[in-house]
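Here is the structure we will look at.
For this view, one protein chain was removed and the others were kept in their places.
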Amino acid sequence: MSSVTNRSDTATTGRIVLGQNNYGKSEVRVVKVIRGPEQHEIRDLWIDVALEGDFRAAHVSGDNTGLLATDTMRNTCYALAKEHLVSDIESFALALGRRFLDAGPSVERARVRIVEFPWSRLHPDGRPHPHAFQRGAGGNRMATVVTTADRSTFGAGIEDLLVLKTTEAGWEGFLREEYTSLPETSDRIVATVITASWDYDGCEDHDFDRLYNGVRDKILRGFGDHYSHSVQATLYRMGEAVLRAHPEVSRIHFSLPNKHHLLYDLGRFGIENDNEIFHASSEPYGLIEGTVERAG
Amino acid sequence: MSSVTNRSDTATTGRIVLGQNNYGKSEVRVVKVIRGPEQHEIRDLWIDVALEGDFRAAHVSGDNTGLLATDTMRNTCYALAKEHLVSDIESFALALGRRFLDAGPSVERARVRIVEFPWSRLHPDGRPHPHAFQRGAGGNRMATVVTTADRSTFGAGIEDLLVLKTTEAGWEGFLREEYTSLPETSDRIVATVITASWDYDGCEDHDFDRLYNGVRDKILRGFGDHYSHSVQATLYRMGEAVLRAHPEVSRIHFSLPNKHHLLYDLGRFGIENDNEIFHASSEPYGLIEGTVERAG
Amino acid sequence: MSSVTNRSDTATTGRIVLGQNNYGKSEVRVVKVIRGPEQHEIRDLWIDVALEGDFRAAHVSGDNTGLLATDTMRNTCYALAKEHLVSDIESFALALGRRFLDAGPSVERARVRIVEFPWSRLHPDGRPHPHAFQRGAGGNRMATVVTTADRSTFGAGIEDLLVLKTTEAGWEGFLREEYTSLPETSDRIVATVITASWDYDGCEDHDFDRLYNGVRDKILRGFGDHYSHSVQATLYRMGEAVLRAHPEVSRIHFSLPNKHHLLYDLGRFGIENDNEIFHASSEPYGLIEGTVERAG
Partner (left out) sequence: MSSVTNRSDTATTGRIVLGQNNYGKSEVRVVKVIRGPEQHEIRDLWIDVALEGDFRAAHVSGDNTGLLATDTMRNTCYALAKEHLVSDIESFALALGRRFLDAGPSVERARVRIVEFPWSRLHPDGRPHPHAFQRGAGGNRMATVVTTADRSTFGAGIEDLLVLKTTEAGWEGFLREEYTSLPETSDRIVATVITASWDYDGCEDHDFDRLYNGVRDKILRGFGDHYSHSVQATLYRMGEAVLRAHPEVSRIHFSLPNKHHLLYDLGRFGIENDNEIFHASSEPYGLIEGTVERAG
């Protein structure tokens, strides 16, 4: 190891210091096959690990003692999958987080984020296939568990849930000023790719599978069960439905890109376009983000 | 318009000539809402147009006379959707191709490729929602229609169909030589993202919807109904099943990336890994491509 | 507009409330050509606008009064580009932010983030071309300006800056535990895609172009001017160099994916691999993130 003397020197002058920092392994792709007697199950995960703690020596003086290698984090994800990836991803994330706290003497906080990709069993002739699957729809499930010596917090989410309604939506009564050219409409397509993430109150004994499915169901219902005055109003309504149905959820955050569907001007060709033919535009897009939570 | 004299001069020296060429509009995103009395239907298309013909003047002497603008092609896709996007995408592609042949005096061959994205109706409380949808699974449907003054040819396909089987697959008995290090296995995961494209014999009166669903079904069955000696063997088997069931299909081509799932070495940590824990690797990947067709 | 009565009712029960929220337009692609007498200049921007303020009525009761449409934000970006996109992107972002505060009566905080893509003038025969360019290297420039009625804060950054060093880097002396399998090395490739963002102290009179180039230069020097004990140590060293050289910078944050280059095992084929032949792996990757700042 080469000398770090002058690096240490410079680090202590000018009152320049290390602030918040974290490191870890991203996109660890763990697949587990559960080989049951009748049929196989599959778990398909993408794991991101981020550790926080006292890593100053590594940053400032090149001292790696006590630093867990990110390669070790990767190995750990696979090694613990055998015994600990047996139910919901929240439990697996917790097991991983605790392990990282134990393994790394300077680790104070482990954040483990897991995305689980859906697979649907094939059903040739209407019968379930014992071991063949296709990628499922309905978005990817996420869990984020943050673990410290004292406690763990549990969050969950859904991403890549693409939804669309063809009517019962408008955009009216908005502010008109110098640079406003958009006409009002009481009938438009609303399409978005839902990313939602929510926090559970503290307990690790939740039935996370039931809760995930419940929240997902409320989101989908809330998307379609009303006339939407705006993406904002639909965001709030979906969040409200989730919190009303699930007291375990303390807050939910949505990120909703407005995938604009623009009525195509066919009138110039003598063709009437009565909300039938649209151009789906990918950019630019409106982005509506917000949190619905419990007061106090 | 500036002079093109010297450009024409240079173009005729040295026997440098224009070879095969085509131009068109890509990624035209047409969405149509069919507003039925009980419920809405949605069609969500991505259209690529490519025209061939005598476009030498435009290339060599800057003469755009008779050249259809790609912007006009875009307008045409939307304009014709009103009347002609009423059943399968093959029929719509044909209508577009014929229009381009009619509209462009120097167009000799129109290739229209349409991808249709699947949407699944939401079912709150088990009842079909009249106008709300989520993105469906099972791959995107493709159609490619090539139209000339004399005839049209019809092709179809599927893309982005992600499938996986957890067992009943191996890779054994292959050649071993100087740079071979891979062990043989009689039990491995096979995962791939199926892209398949097939040709129909000439008639435009096929029931293209029925055929698409039939071919897709045979592919999925063929993926799971046997012990796979190799991706090549599974490719052939799927193709054979399609051609056997559907005499209208003259040939089918598959492009099958082998999404490797590598058994993770847990033995070094004293953990047995009996085909349970895998690393899903995205690169490099095997790529197996081939055509199954009728002889003669 | 349909009645919102029952929606307002539900919104006030159960103490469910709207939390932090923002909305805006993303990926507005503004290109400006400055048509000078000798040559043209080009500005190529991607703008994200996010507004915060009192938008409760829109969320809770479907009342859009006073809500600026995201389409209006888009128009504003283009409209103001004529007069206000004349020097650095920080100044343009500030002009946009002030406009949004003025235009939207309920807007309290405007965040405008601009990415500027680099273009390099072509030089046929060594002479600058008056109006032809190719995409440049060296990363995209970012600016983020947050404006309120009282003050504005200025941040800048760089993204997509891909760098690599072939030696003078190691990874030694790290913790070894149960799941550690990685060997130590005192000679490895380090490659990363630098994303850095930094904050300026408050003044809007900075020479932002000079500062950007200075920070970028310090980062590139800091990447290559030492033996790297770890990505963490290099992160800190680059940050320290920036803060030391530029008192206007109060803190800098780096996000550094470790694009692993793995020595390929050629020994099994009887070929020596003396740090010559590597596999560039894209996943999983280490991710090292941290802030270097001034104390107090």
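Letters are used for the chains, namely A, B and C, taken in the order the chains are written, and counting of residues starts over at 1 for each.
Just so it is clear, a residue touches a chain if its C-beta (ideal position, glycine included) is under 8 Å from a C-beta of that chain, and two chains touch if they have at least 3 such contacts.
Nothing here was measured: the structure is a model prediction, and the numbers come from that model.
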Of C:20, C:65, C:87 or C:120, which sits in contact with the chain we cannot see? C:120
If the hidden chain were put back, which of A:102, A:184 or A:283 would touch it? A:283
Which one touches the absent chain: B:41, B:159, B:240 or B:265? B:240
For chain B, which residues reach the chain that was dropped from this view? 1-2, 4, 7, 10-11, 14-29, 48, 50, 55, 58-60, 62-72, 74-76, 79, 103-105, 170-175, 177-182, 186, 226-227, 229-233, 235-237, 239-240, 243-244, 251, 253, 257-258, 283-296
Using the touch rule from the top, list residues of chain A that touch the missing partner. 178-179, 181, 268-269, 281-283
Those residues of chain C that touch the unshown chain are 29-35, 40, 42, 44, 75, 78-79, 81-82, 119-120, 122, 124, 129, 131-138, 161-168, 189, 220-221, 223-225, 261, 264, 266, 269, 271, 273, 275-282
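Operating definition for what follows: only the chains that are shown with their structure count from here on.
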Same residues or different residues: which describes how chain A and chain C meet, taking over half shared numbers as same? same
Measuring from CA centroids, which chain ends up nearest the centre of the complete protein set? A
Far-end chain from chain A, centres as C-alpha averages: B
Working from the CA atoms, figure out how many degrees chain B turns to land on chain C, in steps of 5. 180
Compute the distance, rounded to whole Å, between the mean C-alpha positions of chain A and chain B. 30
Dist(centroid_CA(chain B), centroid_CA(chain C)) in Å evaluates to 36
Rounded Å distance between chain A and chain C, as computed from the means of their C-alpha atoms: 21
Residue ranges of chain B touching at least 2 other chains are 269, 281-282
